[in-house]
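Below are the structure tokens for one structure; questions will follow.
As you look at this complex, bear in mind that one protein chain is not there, while each of the others sits in place.
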Amino acid sequence: MASTATLGLAAIAEGQSPPTGCVTAREPFASAGLPAFADLVVGGHDISAVTMTKRAECLVETGMIGPRLLAATHDALERADAEVRPGYDPRTAHLQDGQEPESQQAVAERLAADIASFQERHELARVVVVDLSSTEPPVDPVPEHDDVDALLGALADPARAVLPASSVSAYAAILAGAAYAAFTPSAGMNLPALTRLARDRGIPVAGQDGKTGQTWLRTVLAPAFAARGLKVLSWAGTNLLGGGDGATLADPDAVRSKLASKNRGLTALTGSDTTPLHIDNVPDLGDTKVAWDHVHVEGFLGSRLTLQTTWSAHDSMLAAPLVLDLARLLALAHAAGISGPVPELGFFFKDPWGSDVHDAAEQARAVEEWVLGASAQVGR
Amino acid sequence: MASTATLGLAAIAEGQSPPTGCVTAREPFASAGLPAFADLVVGGHDISAVTMTKRAECLVETGMIGPRLLAATHDALERADAEVRPGYDPRTAHLQDGQEPESQQAVAERLAADIASFQERHELARVVVVDLSSTEPPVDPVPEHDDVDALLGALADPARAVLPASSVSAYAAILAGAAYAAFTPSAGMNLPALTRLARDRGIPVAGQDGKTGQTWLRTVLAPAFAARGLKVLSWAGTNLLGGGDGATLADPDAVRSKLASKNRGLTALTGSDTTPLHIDNVPDLGDTKVAWDHVHVEGFLGSRLTLQTTWSAHDSMLAAPLVLDLARLLALAHAAGISGPVPELGFFFKDPWGSDVHDAAEQARAVEEWVLGASAQVGR
Amino acid sequence: MASTATLGLAAIAEGQSPPTGCVTAREPFASAGLPAFADLVVGGHDISAVTMTKRAECLVETGMIGPRLLAATHDALERADAEVRPGYDPRTAHLQDGQEPESQQAVAERLAADIASFQERHELARVVVVDLSSTEPPVDPVPEHDDVDALLGALADPARAVLPASSVSAYAAILAGAAYAAFTPSAGMNLPALTRLARDRGIPVAGQDGKTGQTWLRTVLAPAFAARGLKVLSWAGTNLLGGGDGATLADPDAVRSKLASKNRGLTALTGSDTTPLHIDNVPDLGDTKVAWDHVHVEGFLGSRLTLQTTWSAHDSMLAAPLVLDLARLLALAHAAGISGPVPELGFFFKDPWGSDVHDAAEQARAVEEWVLGASAQVGR
Partner (left out) sequence: MASTATLGLAAIAEGQSPPTGCVTAREPFASAGLPAFADLVVGGHDISAVTMTKRAECLVETGMIGPRLLAATHDALERADAEVRPGYDPRTAHLQDGQEPESQQAVAERLAADIASFQERHELARVVVVDLSSTEPPVDPVPEHDDVDALLGALADPARAVLPASSVSAYAAILAGAAYAAFTPSAGMNLPALTRLARDRGIPVAGQDGKTGQTWLRTVLAPAFAARGLKVLSWAGTNLLGGGDGATLADPDAVRSKLASKNRGLTALTGSDTTPLHIDNVPDLGDTKVAWDHVHVEGFLGSRLTLQTTWSAHDSMLAAPLVLDLARLLALAHAAGISGPVPELGFFFKDPWGSDVHDAAEQARAVEEWVLGASAQVGR
């Protein structure tokens, strides 16, 4: 998805492709105070050696992107690849022979220094960190997650590793003064101590878990049934997907985070607890995600109706434009001096921070109003 | 649908069934200034001799309604049947042997007198006429449809029949001072001269063509795609249905009105002209309507996604509660002194009068705001 | 399902309903040497006190069966209820206070005596036992399951319970000289020692796990793809159901038997191992089973095609006529002196005994040929 977003940004910036699928390309966003697509510069952290350029080449082979588009964006991809630094991999961090174990504080400072140097080198007004890494299993809570001082103490101790990798990255964003968005269901910034810290240090944050396909559709449909006075009895669903995300979610631990975050909104919107949901790894589908939903609804005089939906989409093609949107919107939030969770960005997330609103239409209205307000604040 | 609405009203009024599927049973409507379900009295015009009681018995035989519910509402159905008067059937109006042809003015006055007598007999504050009759073919326009005086002149001429039956009924509602809602795509009140007359005489009117199933779903989904910046390329659909409506729409003329009114909103919402749509009469499905839609969408970098929906519902069960809603809402409009088309009631219609808004979520918001305003006006 | 089959048999025997859904009602079965529907008499074992008459009344309340049909079959249901004897429930068998524990041999002899007495009382030529009880979890294998003598020894020991309930019933059928069909995935007759015993004692047996809906559809479609030279890459599926079977299969242990038996044929037919499958308990669906399948297929030059199927049916309505078919076919097998597994009855089962054929069309041909052969043998 990172590769798709980077390639797409280059294509849009250079006028090779229209910004279809970008929320911020339409009004009122298009004329609001957001940085231009062409002003964004891409860098990042990764623990894999496979470059975005390489991944983009695979997209051509599987027919997802035409050879002409790859050629037109090749240089931009290589420029972005040159800005990728090694991420933090807890599985290997302690394995270097003869080395002193590094504290998570030291790791975070290294990541933060990478961000600062990137910002300086490109003379950027600000940096937005978006977590696009593989979904982690749910974390086992420890007291340090709830208390800033206890957390800072534990981070300094090389013998401890109280944070999952995604939260170390989130902490690094705070250290670097960078705005932050969580596109994954991983813990990331979503620990009370880190959220407090972000707010205290004036960092706007938004999350969590990009609402791109089936979940988005559900948050479009469920409020519509409610507006009709119709009662959802059950909402059953299945997801089939391959690709990197499919393989990651084949792990029963990793999938638990995902299923929980996918069902939360649905239960809130429908009041029904009968929401069985599955995610299956079907490697031959590649990046295509197919989702089937079966909605059973009670109507007038106890009558029943059913709605079935089948969704078929390239997952990363849905997600990538929203990543660009989030970068632009959080840049505005940062410029406007907003700190802590931005509930009005809930439109983009399965599990919106700071908000109980899941209704997609209501969320769309909220983010439109917000962008006008924030733009006014920065004098645009 | 008239029978289902009548039976359901009785079941709700007597606490036999919850008002599931009624928009006005939920907040903010429930505590607004609408007449109570229990205060509504049912009467009507029909050209068929089959009573609503008889039709309700068929609903039991086909398993749509339990025998207990029929027993509990039987008396109410018979009371309503006793209030049904002969409608106007242009195919037979001129066939009575040896009779002078009646002018349409005379017919309308007879229908209006039925309404007035019904209102008096039951000491009703007001009457709302809802057109629930069979869909008519599109009308051939004549100049009288656009000019009140010309129309009134033509109506008085026994040799002419310038109005289709639905419009004669609409004119009768005006004569009787009754509010009016058009649940069908027939011409009804939707001729410029009649709309003008309704406005002049202080009659609130709303229409047109109940938005109950597939079309409703489309006006939920299409704006959601737009909010995501996704571009609908084509939206193809098919409807299968049996029952009375299925048989009526098997007529290529009648179906033209329906198809036109179903597609109007979709084209407005998506900008796409590739919206092939079919309605097939499948008698073995009875009152069940099955609708399949295939939506082809362009996303980021020219990628494609598809959404398919299959909707299966008892058509009259979807429509009946909305008929009760419209009766209550137009009663409020009448009480509040509103005259002419009420655009805020567009939520209920495929082809909303006085409004270009098709987005179901926006319409839901509009009608909620409207009910609060109108309630305030009547001091509730 | 037992109630539906019993009610349906009565309806068919008395000419109230055509035998739609019965394989043996069409040619060449209809004119083969099978007992007439009207000659079948119903009895059974159950561990629940809820009668079939009571269950049939529920079918009316949920709209599955008309009140008229219930009235017409009420007496036949009560006659069948009077022939139901207490089954064997291992969970309670040892719980009677102060009682000596009964050996499984003794239990089986009691069940066999019930069968013999039923046969005598009704002067029946033969009895066919069909296992229609709740699905059991998979059994843990013990050596006695593979060896007739060891099994008989263990059965005689009151301290042991080597067989699950379904196998005790199967053993009882052997003791009573009754033909046997396994409509469930439970162990039943499907232990090597019992199968051997059945063969030795001249008992025809057929199984296993009725192939009624989704699995049947898969064994129709998969061979068709193969005949076209098309390569199935993955076949993913989901089942939603409520009712008694839904509740039973909500137990992760019970569902394991079912999923295994559902997938075996598919893997054999397609060669693909990517066949994720789920069964969800959705109580609001009642007896309706909804199954969605997504088939991903490779075609010419590596191109891809997908087929999705959605199946919606009343599960017991699919199964019941096949139960009547099996009773008739096994009666013929018994009359023809066939003993042990009858592979030609594989058409009826997810997991056919004595056969590797899963292709539904090939199975249909096989059973047609078989019925002609067996009929010839009994001189019809």
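Per-chain residue numbering starts at 1, and chain names A, B and C are given in the order in which the chains are listed.
Rule of thumb we're sticking to: a residue touches a chain if its C-beta (ideal position, glycine included) is under 8 Å from a C-beta of that chain, and two chains touch if they have at least 3 such contacts.
Keep in mind the model is a prediction, meaning the values are calculated, not measured.
Asker: In the complete assembly, which of A:42, A:64 or A:333 touches the absent chain?
Answerer: Answer from the full complex: A:64 touches the omitted chain.
Asker: Which one, C:26, C:54, C:122 or C:201, makes contact with the chain that was left out?
Answerer: C:26
Asker: Can you work out which residue in C:262, C:278, C:314 or C:334 touches the chain that's missing from view?
Answerer: C:314
Asker: For the chain left off this view, which of C:38, C:71, C:156 or C:305 is in contact with it?
Answerer: C:305
Asker: If the hidden chain were put back, which residues of chain B would touch it?
Answerer: Interface with the chain not displayed, on the chain B side: 233-234, 236, 238, 240, 274, 276, 278, 280-285, 290, 292, 294, 296, 298, 306, 308, 310, 312.
Asker: On chain A, what residues meet the omitted chain?
Answerer: The missing chain touches chain A at positions 61, 63-64, 66-67, 310.
Asker: Kindly note down the residues of chain C that lie in touch with the hidden chain.
Answerer: 4, 7-8, 11, 17, 19-26, 64-66, 69, 216-217, 220-221, 223-224, 226-231, 298-303, 305-314, 317-318, 320-321, 359-362, 364
The criterion applied here is as follows: only the chains that are shown with their structure count from here on.
Asker: Please state whether the interface between chain A and chain B is built from the same residues or different ones, using more than half shared residue numbers as the mark of same.
Answerer: same
Asker: What's the distance between the Cα centroids of chain B and chain C, rounded to whole Å?
Answerer: 50
Asker: Using the average of all C-alpha atoms in each chain as its centre, how far is it in Å between chain A and chain C?
Answerer: 49
Asker: Measuring centre to centre with CA averages, how many angstrom lie between chain A and chain B?
Answerer: The separation of the two C-alpha centroids amounts to 44 Å.
Asker: If you look at chain B, which of its residues touch at least two other chains?
Answerer: 64, 66, 310, in rising order.
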